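Rather than the whole complex, this shows some of its chains in their spots.
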């Protein structure tokens, strides 16, 4: 929750010299009771991150003078229903994930973000593990922020690779503020030995995002490509939001390629303020050309309500239902469902940030 | 060490709006030289947690007004002799533990506690990973607090399952203060797919604890049941303490079932303040009906002394000896001993909290 940061009051104690400095400790603990129903298996869980992703982080910024600054950001995912951390990926490839069966041994990693930056009038250069440009439109223009049972169906895509949401070993550049224009480019590395092997470029890639925000309007476009010998992964998406005051309308479109398989999807939804709370609604669809027959397609409708007890603490609930056709079998909240059957899910929880 | 919390002075910096907030960083680093002797193998270790369990934690409470509050608690075990964290368990089942051989790769998890709470006049609702109600009487009414070589023999029980001490995926309710009465109930989930498999309820369970504390007296009762297709696990225990001023007398009784095997044990002991220190003594026993012959039985006697250098720092030493009969082979401090042989252990260490 970027809205509720805590800046620790700090005093520097550095040998002879003394200088003012700061580090911010921040986090979210979001616990969720989650029910999932499907034709072949239901599930009931005390889980996490039904409204905002649970996390623990450390960050800070140093003013270097002359308009320059240096900053760091270390942010770990926290599976607060059972106390685990979350795995990261070392090389933007399947081989870079966690050992199989790590179970309750999964410790904290800064899987969500782990960066150091230099910024100034030229913009910002950022090194490390960060979100990919191709992810932002899916989450910023999803009323459910790609979290919980209401998550846009477009995230449940054919892009299952390591760089759909974040990439390691990345070099990013962010434009400085120029009116309403914003943008970023990112290059990331698979870091394989360059020895002529067919897979030597696996996990190398780039992403680009450009947007414009002014008054009630915010629109952005992104595209990306990640190399794999088994077939390159490409994403392109477009998203937007218009704030009518009494409601925010949000929508996005996405087109994906994963080797020979294509996928496409869209979302339309909105956010409606109601007193100290907010109603959230979204309708999304994703279809692929996998298989020989008609294109498997899944449609999700989601309706939710968030009630803010304070700026830091909220209770929330979400209901969602996914309908499958042409062989698709998407299911919600850990349920399983047969091809062409439906699945539904229900979240109720509490989000506390610090 | 709840007695030496550190509240960080914090200032909120939250965009336009600004609000006061707080997070507490706390921990214990307890290092122990530990000797163990047994008939088939001795061991000498620089280990940890001889007096209090080593840990690093983050917690905070937000006043929501109207007598309501929200709070979080993230607490990680720390193996400070070698720098590891400690594994948690994801599903209250054997399958939810760490991958075998994780060794020096075991990172920090919030295995000790990972919760978010809403509290008010109605009491407290707590979600996440927490101590089970059935554990408290064994540790609160053990002069050695189930830590170090003096730990009550009743903890070394047939209840080796994942919920003997803590449970993940839990929903807890704590009574508000009502005179001397206190109590809690907890339900926890194995989170298996509900698909008709025999094990679909494995790891589901509940616990209940009720107690009364007034003046020098504190007594409590607890009971629990955790479901497993291989045989349910049930615990019941009763404990109490009476503070005579010159000494605290402590005792507890426990009866366990693990499928077809029954176990039972008891402890009697006490704490005697001596200047800036405290003498600790306990005599405990546990016996089971495992096997065809007479019931294997282990008796432990433990004697220790803690010397407080300050509220935060103490040095301590403990000697314990366990005697086995009817085929039991309990051993102390990493030693191994033959059936019906004895084992002894000795701890000396320093506990520093922050």
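Chains here go by letter, A and B, matching the order in which they are written, and residues are numbered from 1 within each.
Note that in this section a contact is a pair of C-beta atoms (placed from the backbone, for glycine too) under 8 Å apart; a residue touches a chain by one contact, two chains touch by 3 or more.
From a predicted model like this one, the values you see are computed outputs, not experimental measurements.
The complex is a homo-oligomer: 2 chains are shown here, and the full assembly described by the structure file contains 3 identical copies.
One rule holds in what follows: only the chains that are shown with their structure count from here on.
Remark: chain A and chain B have CA centroids separated by 37 Å (rounded to whole angstrom).
Residues of chain B touching chain A in their complex: 8-15, 17, 19, 21-23, 25, 58, 60, 62, 64-65, 68, 70-72, 74, 76, 85, 87-91, 95-99, 102, 105-116, 118, 127-129, 168-171, 188-189, 191-195. Chain A contributes residues 3-9, 24-25, 27, 29-31, 33, 40-48, 56, 78-85, 99-109, 309-313, 315, 334-336, 349-350, 352, 354 to its touches with chain B in the complex.
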